[in-house]
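The other protein chains are all here in position, but one chain of the complex has been omitted.
Should a chain be cited, it is by its letter among A, B and C, assigned in written order, with residues numbered from 1 in that chain.
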Amino acid sequence: MEHTYRLVIRCPDRVGIVAKVSEFVSDHQGWLTEASYHSEPSLSPGDPGWFFMRNEMRADSLNVGIEEFKRRFAVLADEFKMSWFINDSSERKKVVILASHASHCLADILYRWHSGELYCDISAVIANHDNLRGMVEWHGIPFHHVPVDKADKSPHFQAVDALLQQYDAGTIVLARYMQILPAEICKRYSGQVINIHHSFLPSFIGANPYYQAYDRGVKLIGATCHYVTQDLDQGPIIEQDVERISHRHNKDDLVRLGKDVEKIVLARGLRYHLEDRVVIHGNKTVIFD
Amino acid sequence: MEHTYRLVIRCPDRVGIVAKVSEFVSDHQGWLTEASYHSEPSLSPGDPGWFFMRNEMRADSLNVGIEEFKRRFAVLADEFKMSWFINDSSERKKVVILASHASHCLADILYRWHSGELYCDISAVIANHDNLRGMVEWHGIPFHHVPVDKADKSPHFQAVDALLQQYDAGTIVLARYMQILPAEICKRYSGQVINIHHSFLPSFIGANPYYQAYDRGVKLIGATCHYVTQDLDQGPIIEQDVERISHRHNKDDLVRLGKDVEKIVLARGLRYHLEDRVVIHGNKTVIFD
Amino acid sequence: MEHTYRLVIRCPDRVGIVAKVSEFVSDHQGWLTEASYHSEPSLSPGDPGWFFMRNEMRADSLNVGIEEFKRRFAVLADEFKMSWFINDSSERKKVVILASHASHCLADILYRWHSGELYCDISAVIANHDNLRGMVEWHGIPFHHVPVDKADKSPHFQAVDALLQQYDAGTIVLARYMQILPAEICKRYSGQVINIHHSFLPSFIGANPYYQAYDRGVKLIGATCHYVTQDLDQGPIIEQDVERISHRHNKDDLVRLGKDVEKIVLARGLRYHLEDRVVIHGNKTVIFD
Partner (left out) sequence: MEHTYRLVIRCPDRVGIVAKVSEFVSDHQGWLTEASYHSEPSLSPGDPGWFFMRNEMRADSLNVGIEEFKRRFAVLADEFKMSWFINDSSERKKVVILASHASHCLADILYRWHSGELYCDISAVIANHDNLRGMVEWHGIPFHHVPVDKADKSPHFQAVDALLQQYDAGTIVLARYMQILPAEICKRYSGQVINIHHSFLPSFIGANPYYQAYDRGVKLIGATCHYVTQDLDQGPIIEQDVERISHRHNKDDLVRLGKDVEKIVLARGLRYHLEDRVVIHGNKTVIFD
């Protein structure tokens, strides 16, 4: 993998942003390997519209150190009221995975990580069941079994919270975790918690979506990868996909087919996130794929 | 197109149905060109499950006339408590299309009919706007402009109802008709009215689904072809499909992309219906494609 | 449709292109509604790689006339050895369609044009059969029946050539034309002739691809929209898609299903072309969708 810096920007739209940013990059000899832009049109007279940009440039092309580059860019960013960051592609994001007893999404992520397809550190897996320990530990990753007491879930969430902080989690993946994270964790890790929902949202919100899909007789089932917010199943959608079904498929078939969609959709969404390809904008996302 | 008879059956499941029906067909020298079966498993101890069957046989292979064949089959059907019918592939179903001002679904159906891809008679097109008259009349099909008075829609529906009866409509297609049919028409033509809904149901029920999809930031939009029942947008689904979208698509793009999905999905659903490939079972369908 | 100018660029890659171009646009108050870039990496030490860019800007935002804008830009373009053009979104491309007797692609294009979805002028339809005259003339478009004499096709091509020049064709669409254009026409209209091939190229090159697909027992059939070059079926691919099939589909079904894929793929490819979203690069394309 090439060593690059990723400059990601979001700001009110106006003439000249691309020129100024590109000039800045060019003045510092930045060699762009990817450059993507998006303008979200104005929705009302007072609204200027929004501008989004992702530049990826070769690390070895810059004529100043990255810290100096950031300092200088901050001046430009202030002028355009940008929210922005520059990430180093060689710095692995620290990922903590929360799971339950279903293995398909977890196994898929572990495989992709192990084979080098997902570039990150998987610091730990936390699960409220113990059945996945062997698989996780074989990969050399710490596994924490933190059971849930249905009568009082707060000890579980306190323990999870402590582990997230202990591992300094930068990204949290809910790999079929099946628990609703407390609002304060959602808030603290805003834009960092990725969930896979086993339905084509906004269809079939709630429990047992495949059974709901079966009962409604739909002809496609799907899955949704989204950021977790305090509003359950309402967070910004990163990726979705569907699979065709027919009357020949029973409920178990839907669950089985759904697993494949879920893991593919989660893997794509996680990859976009790890490569800084997602910009959250209100309740929507811009994906620079 | 080969001249065939289509025998379609729905009955409580039990051992020996296929044998009895196949023996009956075979005893009358029926040469099967297609044969499809489906068992819907029992959901509770008292429920035997349900059985569905579609046999298509060459008209010229039978050793008795079709009326005699039907009379004899009725005895067998009673024994198994079947709901059933036998349709002659050479008898064109009489279709009346209800439209508004949007042309894409109507133009698509007319083209497929004109080019021989959809085998049916299109008896008439009824629309509450007059803009599609030229296109319809060029195809040699009567066009009726029946405006809607928002203050009182009943004259509109009475006129529509009268035309449906005048044309002896067997199948009614709502090609983006945008009006809610009165319950009594839905009831009278139960299983005969096909609608195209411009959303992947059950997502985005209600007005402006593409705008809803845009606001929610979904990554796929879709369309649903379903039978109309008295419960709006809740009827048995015949066919669905989706199209991938991204942040680069604005609301107008979603409408444009949606049109292609809508007409493809409606054309497929209508084809299944015209070829007697759909069996309605409660709020679901079995599609023998 | 918003009135815009589309600046499309192709040049050897180097640091600073985006900056210079964006600065130029910004200095002339150009408000970008879309901006897309692509770097094709270097394949060998001497090869700098290639750079592609498409900027779409509001016509009313420029502070100079478009001719002056072009004159000034030419200086910059020379410096970077660009091949480039600026098109006015309000100027309709002049399209001539060549057809045979199959109607599905032609009808689809005519409908999309008629309903305003495809923004262009359709100057004429030329066909070697007369059966589509009525449909074409109903749309108010001149129809020329130019038969093909299999023993000597040159009179046909001379007549076609004369008509192309008479109508000053800017874009030529082969809508299932089924004839192989002479090399000199391909050459003269390089990058302007769009064909729909009824196969997922490079599979099933040659005659009757659906029959070939049937005989090989593939599980998907497809279609390919590509620019026509002197090497038959080898030109740059603009768009492709596929449709799932099974053993239940006979050869006629494949042809029928293929028609839907063909017209969708051609419509998408033609749209990309009309909106100046395609950059040809050797035998490949960059599509700024």
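Basically, a contact is a pair of C-beta atoms (placed from the backbone, for glycine too) under 8 Å apart; a residue touches a chain by one contact, two chains touch by 3 or more.
Note that the coordinates shown come from a computational prediction; the quantities given were computed from them, not determined experimentally.
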| item | value |
| --- | --- |
| Residue in contact with the excluded chain [from B:Ser61, B:Ser115 or B:Asn208] | B:Ser61 |
| Of B:Gly16, B:Gly140 or B:Gly206, the residue in touch with the unshown chain | B:Gly16 |
| Residues from chain A at the interface with the omitted partner, ascending | 34, 103-104, 107-108, 111, 115, 117, 138, 248, 256, 259-260, 264, 289 |
| Touch list for chain B against the chain that is not drawn | 15-16, 18-20, 22-27, 29-37, 39, 41, 61 |
| Those residues of chain C which, in the complete complex, touch the missing chain | 38, 40-41, 200-204, 216-220, 222, 236-237, 239-242, 246-248, 250, 283-287, 289 |
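As a convention for this text, only the chains that are shown with their structure count from here on.
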| item | value |
| --- | --- |
| Chain at maximum distance from chain B, centres defined as averaged CA atoms | A |
| Distance between chain centroids, defined by C-alpha means - chain A, chain B (Å) | 41 |
| Inter-chain centre distance, chain B versus chain C - centres from mean C-alpha coordinates, in Å | 36 |
| Junction residues of chain A, two or more chains touched | 41 |
